[in-house]
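Missing here: one protein chain of the complex. Every other protein chain is in place.
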Amino acid sequence: MLTTNPFDDDKLREECGVFGIWNADAAASFVALGLHALQHRGQEAAGISSMDAAGFHSHRAAGHVAGTFDKDEVIRALPGRTAIGHVRYSTTGSSAMRNVQPLFAELADGGFAVAHNGNISNAMKLRRTLNRRGSIFQSTSDTEVIIHLVATSHHTQMLDRIVDALNQVEGAYSLLMLTEAGLIACRDPLGIRPLVMGRIGDSVIFASETVALDVIGAHYERDVGPGEMVLVNGDGVRSFRPFVSASPRPCIFEHVYFSRPDSVVDGTSVYESRKNIGAELARESPVEADIVVPVPDSGVPAAIGFSQASGIPFELGIIRSHYVGRTFIQPSQEVRHLGVKLKHNANSALIRGKKVVLIDDSIVRGTTSVKIVQMMRDAGAAEVHMRIASPPTRHSCFYGVDTPERAKLLAAQMDVAAMAKYINADSLAFISIDGLYRALGDSRNPAVPQRCDACFTGDYPTRLTDLTDKEMAQSALRVVASR
Amino acid sequence: MLTTNPFDDDKLREECGVFGIWNADAAASFVALGLHALQHRGQEAAGISSMDAAGFHSHRAAGHVAGTFDKDEVIRALPGRTAIGHVRYSTTGSSAMRNVQPLFAELADGGFAVAHNGNISNAMKLRRTLNRRGSIFQSTSDTEVIIHLVATSHHTQMLDRIVDALNQVEGAYSLLMLTEAGLIACRDPLGIRPLVMGRIGDSVIFASETVALDVIGAHYERDVGPGEMVLVNGDGVRSFRPFVSASPRPCIFEHVYFSRPDSVVDGTSVYESRKNIGAELARESPVEADIVVPVPDSGVPAAIGFSQASGIPFELGIIRSHYVGRTFIQPSQEVRHLGVKLKHNANSALIRGKKVVLIDDSIVRGTTSVKIVQMMRDAGAAEVHMRIASPPTRHSCFYGVDTPERAKLLAAQMDVAAMAKYINADSLAFISIDGLYRALGDSRNPAVPQRCDACFTGDYPTRLTDLTDKEMAQSALRVVASR
Amino acid sequence: MLTTNPFDDDKLREECGVFGIWNADAAASFVALGLHALQHRGQEAAGISSMDAAGFHSHRAAGHVAGTFDKDEVIRALPGRTAIGHVRYSTTGSSAMRNVQPLFAELADGGFAVAHNGNISNAMKLRRTLNRRGSIFQSTSDTEVIIHLVATSHHTQMLDRIVDALNQVEGAYSLLMLTEAGLIACRDPLGIRPLVMGRIGDSVIFASETVALDVIGAHYERDVGPGEMVLVNGDGVRSFRPFVSASPRPCIFEHVYFSRPDSVVDGTSVYESRKNIGAELARESPVEADIVVPVPDSGVPAAIGFSQASGIPFELGIIRSHYVGRTFIQPSQEVRHLGVKLKHNANSALIRGKKVVLIDDSIVRGTTSVKIVQMMRDAGAAEVHMRIASPPTRHSCFYGVDTPERAKLLAAQMDVAAMAKYINADSLAFISIDGLYRALGDSRNPAVPQRCDACFTGDYPTRLTDLTDKEMAQSALRVVASR
Partner (left out) sequence: MLTTNPFDDDKLREECGVFGIWNADAAASFVALGLHALQHRGQEAAGISSMDAAGFHSHRAAGHVAGTFDKDEVIRALPGRTAIGHVRYSTTGSSAMRNVQPLFAELADGGFAVAHNGNISNAMKLRRTLNRRGSIFQSTSDTEVIIHLVATSHHTQMLDRIVDALNQVEGAYSLLMLTEAGLIACRDPLGIRPLVMGRIGDSVIFASETVALDVIGAHYERDVGPGEMVLVNGDGVRSFRPFVSASPRPCIFEHVYFSRPDSVVDGTSVYESRKNIGAELARESPVEADIVVPVPDSGVPAAIGFSQASGIPFELGIIRSHYVGRTFIQPSQEVRHLGVKLKHNANSALIRGKKVVLIDDSIVRGTTSVKIVQMMRDAGAAEVHMRIASPPTRHSCFYGVDTPERAKLLAAQMDVAAMAKYINADSLAFISIDGLYRALGDSRNPAVPQRCDACFTGDYPTRLTDLTDKEMAQSALRVVASR
């Protein structure tokens, strides 16, 4: 009956986070801590696979990392000095457990566990082929395709089998694989999804974000490069570049929303990036106002940047309850309109009579923007100006990010003026795509963009094999392959 | 294994919140929403009792309001147009369920449900007397004493029985009582714990804080006055003043920490109060620094006030994970030292090389202050100056607030200079008790303080009958009765 | 969806069994074993209370003894060298847990736990009086009345308080009470419900049936006499006779159905009694037939007796599944007609073409008799003759046995000829009331029967205070007090 209606329901959602460690006592307990720090990348389910002399051990569960992987008996059942883990945001349903990662299979040459951040855009086609040959799938996960490609590869060495498998695959993947040959990390040739490498003592760590290194006191060493495969085992750390090289296209939205502000992505502090975006936004679209109010919590850094650049005071005009989980996702559009105050409440004593600049990171469906502007007006705001710290989101992502179908993206349906009217703001402005690159210290190359910005521009860096022509047309997409 | 170590573990804790509504369709669903908004006042357990023509209905459960009272079947089992509810922070243990409120008893003249915020300071003495007369207690709750006093009263009318009972009681109480005579709200003569009254349409509402009115769209009407009893039934709303009058002594800590910043307490915005305290603190104890960093989240308003008064920029130097519940309380002192980064992480890219002013609302045991200063130093801070938005907490509370025994209060063990050294800060300052009253727009009357500030001053406004002489001495307390 | 439809659904049901032990290591584990042996006397819920130097410990749970009291952690949480327990067949519902025994109260002079087999026939009247005086009831159990009478007694010694309480009580009770004065066993002056005493080593045991002594290897010492109170403590075993004496009226139905065949009740083997009843039935109502078939399992001993007296072979014509719990009770009359074969199946290969004598212990509603005769006919029986090992059940029991309201008792609605037609048997006969006494070695005294046989005769041995005049009339009952 009660519904949480967090403003951040109306966001794009990262679908996964991965974490792995080699050569640590109670490796699984480190993975649990790391996954906890990556919880914002996937709250539906989590899993850990560890390996010791006796073989592989796995535990997977719906829900948050805390609640399962903070239990002694769970961690004790995951012995070994190496382990990988995964957090997942994804579909629900009775069969969902089979899709929770790490996926595991007992191959002829030993166990194989894999955790995947990304999405394989020709998975359906590959699956049909494998199925006809007699491979039996246990999940509906695109990741399982990789396992069967490895299992049926004619190569004899595990690394070769993996390369053989990945050469047949299109799309985005940051992979951690646990095999008897060692712990293997691999990032797709375009480096669409992030993957970093760190160390603490003699342990080697891979993670989706640096914040997962911080939480266990490890230091950041370097990014796993686009197209790089790293093998860690008793012989040390070895790097391979087995794929055809390409211009990298890392996801720009990691800076806008996905990554935690205390992470460092592509060598830049996310907090700084967001403050810069806020400052750039103040310059591009200034407004006369009394207070700058962030939409909590993702809008806070950009709001501080906007406040400092504009000189308008930063104030908490919206109070967020800490007793509503960010992940409580309502099934239907209808109930998303109810109960918004459960999660956020206007600080009416502050707002009354003021001209307010609201700062949010993005607008997806627009549903919460409508409610939050109305909340400001109900609290007595004299004027409400909305500033958005990203360009209009007009296209779906096919690389491991949960986006609504295109028809539900507000910016795919109307221009900025109509959007301002729709959300009932006195003014509305988005940062430009060039302004966004500028805030990140770049200048966008329209021929071959330095990042994947397809959600804003429709410029997709890979083929999208599984999409039908009709879906292609609806998505208004255009493949701008990296070279 | 994993432990959350939120900085706000080291806080005083409000023990309860109450919410009641008269004359509403599906009254229990409003109570559920109201309790959800009061969740910060008690996260251990929650309960709702409703009344309809068929009688009384109750549901009580350990844990948060969400998870139990957001289920249709639970709400449907609580029919009726009037209902009261309670959230509780309290002791655990096998028998705890019997202590979860509202408590209910079938008296000779009908059902009686009660929800209580506060603490009865002569409960043990009254209990012994009742027990000897043949009354059988089902709980260890001080609140059950009130029920037995009502049950055994020689008066014939319910209101008279309640007044008779409360006249034997000492201490703090904001009570909601559901009886066949109607919904009754009552606040102790000193008004130690808060209780407000609101309306929406034809419904009358009572709640611990105004934020619970906001969440259901109700408007604040007035406070229930100290010593006032309000009866709501089919004949309307009637107010009684059945007790000997006294100078009010509302709890000052509601402004410092307990209440939500978007609540209005004693006619003042809590957010404004906290900003004022921060500004006053900047004036009383200025410091030269590069950035003002709040200890999230309770330190944020005072930090904004400090920043605006001092001109030092406000920055998020500590990032809080949203995936750790505020209420996850570790059993032992030891584990509280572990895993602090699970909940908070330094924004190292920002902190490095800076002179930092840390703003927190209070220091209780000091355990987290030690860790947070260290976290700043580990992140490369050049200097760390701690400023606290309340005076040193030196005394236990006996009015429904969970305080550590006095020996564990850092400020009861050492002076401010020693504390600064203990937490390893370059400087440490607390706001003065007079500065605190000033920030709230008052000037403290040391003979009869206008508020209960016993936790800072040891000036207790009531007798403490159940305390032994030895406990009195250890508490270094002094009763300064209101007149 | 699936329904169990055991033939023994259509039985009177003993409502309780009790077991207590004094002076045994891990007393609770013996109580668990004893209750398990008494499980047939109550399958809805079970509870154990133990006492050690630290005080009283209780655990109560819905369901069977196994499943709760076979868990180490449960038994370990019930420390002490003395303990009592209770199994219960009773009403369901949300508040049912409060009614599960042993009931416990913390009285002014210490803890008081009580387990009760029987029913207090003036409980409602006593409850109203106590309630008006300020006693607050926590359950709807008649047993709680005893606790409040003890709590409010003006006597100072525990034994005197208990006698004072029981002197106000009418009806049937076999009680075990755990107090700081010791373990107290007490049986009502008429001895309606059974209670035996046994020993093993230095331990003293009380139980509803001797089979509970067997299970722990204890030997039977004697019955607790009607009107006797036995106190066991460090000073040994003492017996009291505090009540006005009366002619005993032990329940005759213990021999017919309630007690296990391997128990010895009133000095007679129940198995022998039932065989004797079967033999007497063969003499009173002979029939020419091919096979004697028991309705399993309660009809087996009487069928063996019938077979041996008549010379007709005993055969298993109905096979019982062991995977349907006897206690699975369907809520509505309708579903009781479905699925009878889940629990019992005709042995068709045997039955086909045979003249069958079916032996059952009693007919209550007649619902299963209808089905079982039909089952025999479906299996090809040439003739079906039903013989019942008790007189027609025509009256409700008010002494702790669950009987349907009188209007649902088949024998209260029609005579034997009509019943035969109703159940579609070729012939039907019940043993006579005099034949039943004869089989038990007695000759019935109609003025003051030696046993309580009210369910057959309507001769109730006590006043029935709580019954309204209308209910009295409907019950067609007549109080034949013992003298």
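Here the chain labels run A, B and C in written order, and each chain numbers its own residues starting at 1.
By definition in this document, a contact is a pair of C-beta atoms (placed from the backbone, for glycine too) under 8 Å apart; a residue touches a chain by one contact, two chains touch by 3 or more.
Bear in mind the structure is a predicted one, so any value in this text is a computation, not a measurement.
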item	value
Left-out chain, listing which of the shown chains it touches	A, C
Which residue of A:L107, A:I200, A:A382 or A:A429 touches the chain not shown here	A:L107
Among C:N23, C:Q168 or C:S269, the residue in touch with the chain that has been omitted	C:S269
Given C:A279, C:V300, C:I359 or C:A454, the one touching the chain that is not displayed	C:V300
Per the touch definition above, residue among C:H116, C:R161 or C:R260 touching the missing chain	C:R260
Missing-partner contacts on subunit A, residue numbers	77, 94, 105-108, 128, 131-138, 147-148, 151-153
Missing-chain contacts mapped onto subunit C	1-4, 29, 32-33, 36-37, 39-40, 43, 64-66, 69-72, 75, 211, 214-215, 217, 260-262, 264, 269, 271-272, 297, 300-301, 304, 308, 313-316, 319, 321-326, 328, 339, 341-342, 345-350
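Just so we're on the same page, only the chains that are shown with their structure count from here on.
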item	value
Chain-level touch network, classified as line, ring, star, complete or other	line
Geometric centre distance via CA averages, subunit B-subunit A, whole Å	38
Distance from subunit C to subunit A - Cα centre to Cα centre, in angstrom	65
Length of the line joining the C-alpha centres of subunit B and subunit C, rounded to whole Å	53
Numbers and ranges of subunit B residues touching at least 2 other chains	none
